[in-house]
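First up is the structure itself, then whatever we jot down about it.
What follows is an incomplete set of chains from the complex, kept in their original frame.
A, B and C are the chain letters, set down in written order, and residue numbers restart from 1 in every chain.
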Amino acid sequence: MPRIVVDVMPKPEILDPQGKAIAGALPRIGLTGFASVRQGKRFELSVDGEVTEQILEQAHQAAATLLSNPVIEDVTRVEVIEEDAS
Amino acid sequence: MTSTSIETPLIGDVQPSTSGDADGPLSEVRVGVVTFPGSLDDRDAMRAVTLAGGSAVRLWHGDHDLQDVDAVIIPGGFSYGDYLRAGAISRFAPLMEQITAAASGGTDALPVLGICNGFQVLTEAHLLPGSMIKNNHLHFLCRDQRLRVENADTHWTGEYWAGEEVVIPLKNQDGQFVADNRTLDELEGEGRVVFRYVDENPNGSRRNIAGISNTAGNVVGLMPHPEHAVEAGFGPDSSAREDVGLRGGTDGLGVFTSVLRKLVG
Amino acid sequence: MTAEAMARKFNIDSVANAAATPGQELPWAELGLTEDEYRRIEEILGRRPTGAELAMYSVMWSEHCSYKSSKVHLRQFGDKVTDAMKKHLLVGIGENAGVVDIGDGWAVTFKVESHNHPSFVEPYQGAATGVGGIVRDIISMGARPVAIMDPLRFGAIDHPDTARLVHGIVAGIGGYGNSLGLPNIGGEVVFDSVYQGNPLVNALAVGVLRHEDIRLANASGEGNRVVLFGARTGGDGIGGASVLASESFDSSKPSKRPAVQVGDPFAEKVLIECCLELFKASVVEGIQDLGAAGISCATSELASNGDGGMHVELTNVLLRDPSLTPGEILMSESQERMMAVVTPENVEAFETIMDRWAVEYSWLGEVTGTGRLVIEWDGETIVDVDPRTVAHHGPVYERPYHRPAWLDGVQADAFDAERAGDLRAAVLELMASPNMCSKDWVTDQFDRYVQGNTALAMPDDAGVIRVDEETGLGVAVSTDANGRYSYLDPYEGARLALAEAYRNVATSGAEPLAVSDCLNFGSPEDPEVMWQFAETVRGLADACQELGVPVTGGNVSLYNQTGGVAVHPTPVVGVLGVFDDVARRTPSGWREDGQAVYLLGTTADELDGSEWANLRGHLGGRPPALDLATEKTLAAILVNCSRDGMIDAAHDLSEGGLAAALSEMALRFGVGARIGLDELCERDRIDAFTALFSETQSRAVVAVPRSEEVRYNDMCTARNFPTLRIGVVDTENQALDVQGYFNLPLDQLREAHQGTLPRHFG
């Protein structure tokens, strides 16, 4: 079944407490290679049948309205993937 | 740094004089309660230990020393904020390594109780199987919950009888217990489902599971909070045992007396 | 210095530069200042302000921080306080929160604040950071926060935008409060279309401390060090002032600044523990939370409350966003930050505690004896002001006000419509209505257990928290407001709000001691709104004096207005009471079979502004009459009954009248009662409908054990207070049986009462 992936990330200027907590924990388990971490969301919308233009448009709409909160988040990707893993 | 140095001026500071067994043998039993920076019910767990007659010992997540405690409680809260997954980061705390080592190794191993977030920590640390995901209704839910004690032979349930029902407050957002079917069958088959929701499943947990144990029965985790049903006047409005009225429920006390009795033999 | 910082350094507007370029006009209007205000700043400084100074003045002189429209009225809270009222007051109005002596060396601090507008823009984060802000106020007094409450007001329950706000705001309050380990012990949920574009999100926090632990926000002692700790500073809350993003005020270079603040409850939880440890170790001399106006507020208030001088190096501030300019750093409202004053000897001890909790901190400067607040940016002076001119000598407006012309017409339009023939259906309709229905759907999302000291919480009349585990000493708090009453008569509305909160606290058995308030209004530039405000303050101050309970602090929220439509004047009043032992608190439901049900007080035909009139779409007439001497006697009786064990349950009568009180008492523990109205109707010369739905004040229903009836009646007689036996608790019959009128099975009543919110919000 084809899927449309929507990635949503906290806006860069917005505080990301989740990313901050992870960035704080990484060195404690010996992983010191990272300067910062941000945590966002990834949605996979499955489509029954073919991904038409119209469905892709729906995905864009969903991304902008339901899946992201434009006040604090950016939609960074809306993309069709056909294979099983991305 | 030692754990005593993190003492803060507490309203809920445990008053030893309220202990039911101030000088008895139970008071010799030292039960450690781990405080993570985001722990919330740690003082409540200490109060519960004291009310049950034991001696509560404060443990600090960053320490490496278990201070010779006889049992450990990992309390509720949001250990490190829990933005990632409840318990995900706490698992790596220095003290958790000590606890994990001491808790593995049969019936004589260290008794460990994980309540709510503590249960999540125990699953993340692989001391208990399965995991918790968001409640099926996606809300935080605080309510007085009826449970059945399915296994009264663990270190933490000896004071109950199998099949006994209790009323204990439940409060969480990520309380839905999940595991694959093989694990669930194994838990059922070995009698390791310790608590089960009755009347209504509050969060979609598989097979109504509210709490489980490891094979030896020394490690138990449960989502509801027995430490909030230990003192008449400050607990749930009801009890499965008697007619108690306003906040009179103390059905959770048995969890704490169980481990104390078990340890004094 | 990094290249970026270098570049910025050349852009900054120093005091020397300001003196050298007197003709350069800064964008005062964009920062919300009026021309007069700007000229006044020039006059104070004797030159044009620097960009950073302008930033400071503009936020500190804003309505929100300076109370410039409300100040002249709020003085009454101080002027009308008598010595007797001050008896329990350890810290009064003016500090972060008032502190009340509750005995045995214990003190309690509490305060209610608003976070209305941010919650409309981003409901979850707006409400969450509202809780975060009020909790920091409590910490900064030296107290451990022990409880929160959340009075909320939304638009019409079926408006399409209401669900978004309800879901976000309730989850935000829970998300933040639950993660701090603070029990939520009460609040309000009101739906009314006047709040459609302006929901009210008020939050109250209670803290507990020993007398000797009181901390104040002042910076004294020359040479003492000033430290900022907690979260890093980002561009939060300066969105509207993005003109500052370039200090050269070249608006062609817009910068990205967050539109909303995001809270980090974990950071705040750590901050709480870490502050309490600082207090215990006695390593801070003064402390201030950072809320509105951020570092501007903290430095200028600390300095002007102390010795008056402070020197700060602003490049020391730890930043989340390195592109911030000095002015923006001063204005930033990033959450979860505190500022403290520490003696040089305690610096090391302070740092040890910070390290233990892994809290970031930066030493910004020190207290001086110069009387000036001097802020430098890498050695260049960018602020040099008398801190009092920033913090305390802001503009004060005597805004014009007048009684609205429409009010006469509204007051003349008394409710004389339907008096429902079918009382049973009317009770069901009332109890299922948006304002009277069960709030469990909301309150089940809040942790009421944590800390183990909650003796009463939702749905009882007041939240009750044990303070001392040895003695049971504790406090009760209730918050109330009725916007419709205030709309009909703002003076009376304020008195009624206080009376209800006071009555709720007394109903739980506690002795009312002190008041905090949050005054939510429309635009002060509208003379009619300003009149409502003036009348409200006058009414509240008068009523406080009459009841002998002082206002210890609070908050004013103006401009709750969209287009020409203002919210109803909504003075949310929180009353705090004290218990010698919380074990004797009175629940709001009866349980024992055969206990006598008594009504305290008399009932008149007062349906104007009532919930019943509201259900019929009517708002007119005058709110119920209120006699505070009667109210005081009622409270004394209720407290006495609790103290002497004369009653087992009590519930005050307010919105929805007797019908609501009886329904709620029966549903509390699922126990029915048989009620007779005939004697009541005869005594008070009213019909059964009025008996059930009138909202006459100063009334309560109590359940009296048989063995106490004589004593109870004697006491009421001795105090000359009317009471009437109206029924009996009946455990056999699972119903509210109003004899001669209807029999309402509790299952049916419960279904109606509990179904409403889940039906609308899932």
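Basically, contacts are C-beta pairs under 8 Å (C-beta built on N, C-alpha and C of every residue); 3 or more make two chains touch, one makes a residue touch a chain.
This is a predicted model, so every value here is computed, not measured.
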So the whole complex, written with the displayed labels, is A x2, B x1, C x1
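Everything that follows uses one rule, which is that only the chains that are shown with their structure count from here on.
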Between A-C and A-B, more contacting C-beta pairs sit at A-C
Averaging C-alpha coordinates per chain, one finds the centres of chain A and chain B separated by a number of Å equal to 35
Residue ranges of chain C touching at least 2 other chains are 264-267, 358
Multi-chain contacts in chain B, i.e. residues touching at least two other chains, fall at 80-81, 83
Per the touch rule, the chain B residues reaching chain C in their complex are 1, 5-13, 15, 17-18, 37-38, 40-41, 43-44, 47, 76-78, 80-83, 139-143, 169, 171, 173, 225, 227-228, 231, 233-234, 237, 245-247
Touching chain B in the complex, chain C uses residues 144, 146, 171, 174-175, 178-181, 208, 210, 213, 264-267, 269-270, 273, 276-277, 279-280, 356-358, 443-456, 466-467, 469-470, 582-583, 587, 591, 669
Counting only contacts in the complex, chain B reaches chain A at residues 80-81, 83-84, 89, 92
